[in-house]
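What follows is an incomplete set of chains from the complex, kept in their original frame.
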Amino acid sequence: MELNLLTLCYLIGAITFILGLKMLSHPDRARKGNQIAAAGMIIAILGTIFLYRDDSGNRLHNYGWIFGGILIGGTIGTLAAKKIKMTAMPEMVSMFNGMGGACAALISIVEFNRLVSGSISHSGNTSLPEEFRGTLLIILLGLIIGSVSFAGSMIAWGKLNGRIKDFAFKGQHVANILLLLLTLGTAAYLLFSITASNAVLLYGVLAAAILYGVLFVMPIGGADMPVVISILNSFTGVAAACGGFLYNNKVMLTGGILVGAAGTLLTILMCKAMNRSLANVLIGSFGGSPEATAKKQQGSYKEISLSDAAVVLAYAQKVMIVPGYGLAVAQAQHACHDLEKLLNERGVDVKYAIHPVAGRMPGHMNVLLAEADVSYDNLEEMEQANEEFPSTDVVLVLGANDVVNPAAKTDSSSPIYGMPILDVELAKTIIVNKRSMKPGYAGIDNELFFFKKTSMLFGDAKKVLQDLIAAIKQL
Amino acid sequence: MIYIVILMIFVGIEVIGHVPSVLHTPLMSGANAIHGVVIIGAIIVMGRAEPHNYLALSLGFLAVILGTLNVVGGFVVTDRMLEMFRKKTK
Amino acid sequence: MTIGILREPPYETRVSLLPEAVGQLLKKGFTLLVEDGAGEKAFANNDSYQKAGGQIKSREEVVQSAEIILSIHAPNPISSIPAGKILIGVYFPLYNAAFVQECAKQKLTVFSLDMLPRSTRAQTMDVLSSQANIAGYRAVLEAANVYPRYFPMFMTAAGTIAPAKVLILGAGVAGLQAIATARRLGAVVEVFDTRPTVKEEVISLGAKFVQVEGAADATKAGGYAVEQTEDYKQRQQQRIAESIAKADIIITTAQIFGKKAPILITEDMIKTMRNGSVIIDIAAATGGNTPFTRDNETVKYGGVTIIGNGNFPATMPNDASKLYGKNILNFLQLIINKEGTLSLNWEDELVKGSCVSR
């Protein structure tokens, strides 16, 4: 029951990390959670600086260097994080993650040298005394994991900001595995037969690990980078935990393991959200998936996940639903009304924009929505709706196609040229639900789906709406 | 120690079990900041480096800088990401 | 026991018992005599009665041989019915004192099912309910047919059509069914009634209730409406006037048990209505809720069509007869015991309440 001030600081740190991470997984409390974790981190750092005693009870020294380093790192970090554009955030995260990895690797190097000089060179031993074997193992692990994480993160960073292109060669898969084995082998050799003279092999391990990190990330496509960063993130966590073992430091241990475990789960969740397996992301990338390229040729539309769509809708001020023939086919009118009510309860303003020829008979949408008891007051005629789109946050297009096809306004060769349409593109965000990229009644493609503002949410309208409702309720 | 590790793994998994996928990125970023605890290791390295062990000093110094970058940058970036969610607290 | 089914007067299309019900009675050991052509207009010809086991007879024969005689409307002349017979029908004795006297003179036992108390137990034989339900449904269909515009809202390539505004005055059984039917057809429905408890019922059907404060308390009148004070009537008329000016269709059902129906829509109010609007007056039989209502007639006042029809069930003779017949079957169970002989329990408030002469 060793209770002293530093232990308390570390305990507080560990608890804030857990609480922070927990709160980070809830939209309304995420920000607070981040701040709590940051506060805990500050306590742990200050505690270390001022209260740390080594085994023999000595305080730390070199305060100048320490504060200098913190000042420099802090300033650069803050500036970089504040200046960066919203869209470039993921690459920033990747960069910072790499820094952490590098930090862990550096610690390992220093400690390695201390160990070698302390236990072998200076003590006159030719080999490592048995009791230090564990320490060495941890040092080597920290080095390898930290280096891989560092190198991988830097590549990911480069890819995301476009400086580094995808690169793969035949058999890279095998080469990677060999390289990994080499790294681990050398490390194992060091572990069991280290002497003063072969200690330099450490740098070989370092180099191999860095190379592995580079090759590991190189072939993976830019779209999958978030998953990669998440993996590397949990690697860094484990590297930090090695530090914890090394110094018998509980806060490093808990923080590191926490991130390692949560990061791994997060990676899996991310893959799930993309409907792919982790292996598929990491290995499937070799040679490039043909599916992905096929999609690209046809113009690039982007998909939105259910839960993202849920958040976008739940946090909007004003949502306009554009029903079409697909809503009728799916018989999703009741689900649609339920979504409307749910959003209303959350304070979102929901209206329906009814195009005069939506559906397959005059007034089809009226019949449909009346069946679900949608209030007449919430139905807006085309002209009225077109006036409201500019102030609309999200347009949710449910199984409509021709009636939101901008070709009617822009393409004089189109068979629907001249027909007035719903100008959904005036809204801030557009979510389109349909089952595929197939055209509607008029048989023509719809440029809207390829707009930057537009995201596709594929699936049968009824199923999608029910899932959306469930997802929003969970928020 | 081993108990702590295992319990921590449980906690880690339980704690983020129900994240909506919009929060994936901020959560990753927050976790990224948290593993910045390595900086404590860096500080210790630094703090007990012999004044003449220039290798340890310089590497340690670098480690402190990098670690701080990770911590500070991580938290600040996460905070900025999460600003988006503040709009409407409902 | 022998039961006779009379043919109704020419203006009625219903019949008191359909062949399907005849079959059920036969199984219980009754003999059934059916007047020639009794069910013709209700889509039940002599053949089908015979197939079900009934015997087609002349009116004279039926009247003479049957112990229980079924007819919706009072047989005319009542003197044609021999003494001692039992008559079951809907005779509105409160509006027809002469009829009651004549029956007594003839020594007939007469059950008028409109006189049944409106209790939960009586519901299975409550012809007023089963027929008023039809009236409410048919009134809306009639209105939709006469109205020169759409009921539901439509947003089409050829312009947007606003939904029809339906105002329903009086939300008894007929009024409630009218609400449901009008809402089904997509109309926007507003409702007035003097009984305050009706409000919740109206809302339970998804319509809007426009309350006039200060109605006389009707809870003691056994579910029927009571007459209201002068002041209340005035405020009500004013409030109704506002809604009437906006309404496309008005369906009036306001009746007061045993009294003349109140005038709810005055000439001035009708003048405020749009061309093409329609008023359907279900209360027409007891005088109607507008000054112009004439029972079974369509009157035009300016651009407004006023249709008075106190006997809407007759416009849907088959189902109306079916439901009426089921009510009769249930009533017969009340007055006939398991051995198939008559057993009138005068303690029973249903038997007592419905009997107008014995």
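Every chain is named by a letter (A, B and C) in the order it is written, and numbering of its residues begins at 1.
Everything that follows uses one rule, which is that a residue touches a chain if its C-beta (ideal position, glycine included) is under 8 Å from a C-beta of that chain, and two chains touch if they have at least 3 such contacts.
It should be emphasised that the depicted structure is a prediction, and the values quoted were computed from it without experimental measurement.
Only one copy of each distinct protein chain is drawn here, although the full complex in this structure file has the stoichiometry A x2, B x2, C x2.
Following the convention adopted for this analysis, only the chains that are shown with their structure count from here on.
A straight line joining the Cα centres of chain A and chain C is 70 Å long. Here the spacing of chain A and chain B, counted between their Cα centres, is 16 Å. Note on chain placement: the centre of chain B and the centre of chain C lie 80 Å apart, centres being C-alpha means. The multi-chain contact residues of chain C, meaning those touching 2 or more other chains, do not exist; every residue touches at most one other chain.
Those residues of chain C that touch chain A in the shared complex are 152-161, 163, 186, 188, 206. Taken in their complex, chain B has these residues touching chain A: 1, 4-5, 8-13, 15-49, 51, 55-57, 59-83, 85-90. Those residues of chain A that touch chain B in the complex are listed here as 13, 17-18, 20-22, 24-28, 30-31, 33-35, 37-38, 41, 44-45, 48-49, 52, 54, 58-63, 65-66, 68-70, 72-74, 76-78, 80-82, 84, 86, 89-90, 92-93, 95-97, 99-100, 102-104, 106-107, 109-111, 113-114, 226, 229-230, 233-234, 236-237, 239-241, 243-247, 249-263, 265-266, 269-270, 273, 305, 307-308, 310-311, 315, 317, 346-347, 471, 474-475.
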